[in-house]
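Each chain you see keeps its place in the complex, though not every chain is here.
Labels for the chains are A, B and C, by order of writing; each one numbers its residues from 1.
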Amino acid sequence: MLHLVNKSPFESTGLESAVRYAHKGSPILLFEDGVYAAMAGTAYEDKIKEIMSDHEVYVLKEDLAARGIADRVVDGVKEIDYPGFVDLVEQHKTASWA
Amino acid sequence: MKFGILILEGPYQHESSDSAYHFTKAALEKGHEVLRVFFYQDGVINSTKLMEPQQDDRHIQRRWSELQEKYDLDYVVCVAAAKRRGINDDVIGPGFKIGGLGMLTEVAIEADRVVQFGA
Amino acid sequence: MGEEEKAEKLMIVFRKAPYGSIYSFEGLENVLIMGAYDQDISILFIDDGVYAIKSDMDTEATGIKNFSPTFRALEAYDIEKLYIDRESLESRGLSVDDLVIKPKVIEADEVEKLMEEQKNFFMF
């Protein structure tokens, strides 16, 4: 199952919920304000790295660019665009942790 | 693949309606079928043709209407949610129609994937 | 699109607190309509959604409609597959005795499993 997270990890517990319920191996896609969770150098970086030990973490390029953090992505996070987002949804049932 | 799209938040206030639009467009461009876009909760406000954003900003209703026309899409605005928020047949833009919540259940039955956007 | 003949597995997930936002109320409206379609419906309560079925709600002073009676009426709609996440319940100071309906208590790792079993599901 693909888990969609669209809220900043500094403001909302959406990503924590997704991770609590996601089985090992289930991918997580960060978009909208959720992309801040994929930013290097933040207080959340250790947490996202821990999440990446159990899950592929994807981040939406369009939302990274809008926020000026396209060059600050934590190593190992996979950047995708909207067509890539569609492909992921094609491969997985999808839960939205708004 | 057959997609259904569910939108739960209003235009401009949240990025969700932008994300839903870009996702829907990308799915269509990849050749997927989008059975229905269902506008629920504040999502119903995406449909109002009375919106007049600034000249240099996107026009969210018009963008949806153009996509509908191009791909002959089925847009349903939930009647109960719409009535609460002042959306009715007189204010919805081209390509939108007002319909019952059952039409969301129909999508859940028929689509391979329903993707929801909001809050 | 018309009605299908075979029953599909469909689920509504409640995960937001009641009254602060309309999510749980409009989610419940969705359940009632789904109930009329003769499908295989499940309902799941997780995160703050467990608060949606707390007993003893009295919304009069807020002027907002109390939806507790509607949750109580779910059985009349033949919706009997009700689940609730133990950790969400316990961390929020609740037990099944505090609720207006009595979902089956499940563990966190069953949540994704239930979701995966569905044809489709919605989260409110």
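Points to keep in mind about this one:
We take it that a residue touches a chain if its C-beta (ideal position, glycine included) is under 8 Å from a C-beta of that chain, and two chains touch if they have at least 3 such contacts.
Remember, it's a predicted structure, so these values are computed and weren't measured experimentally.
Composition of the entire complex, written as a formula in the shown labels, equals A x2, B x2, C x2.
What we mean here is this: only the chains that are shown with their structure count from here on.
Taking the mean of the C-alpha atoms as each chain's centre, chain A and chain C sit 27 Å apart. Centroid to centroid, with C-alpha atoms defining each point, chain A and chain B lie 24 Å apart. Residues of chain C found to touch two or more other chains are 120-121, 123. Multi-chain contact residues of chain B (touching two or more other chains): 8, 113, 116, 119.
By the touch rule above, chain B contacts chain C in their complex via residues 4, 6, 8, 35-36, 40-41, 80-81, 100-111, 113-114, 116, 119. On chain C, the positions that touch chain B within their shared complex are 1-4, 8, 10, 21-23, 26, 29-30, 33-34, 36-37, 39, 119-123. Looking at the complex, you find that chain B touches chain A at residues 1, 3, 8, 15-16, 19, 22-23, 25-27, 29-30, 32, 113, 115-119.
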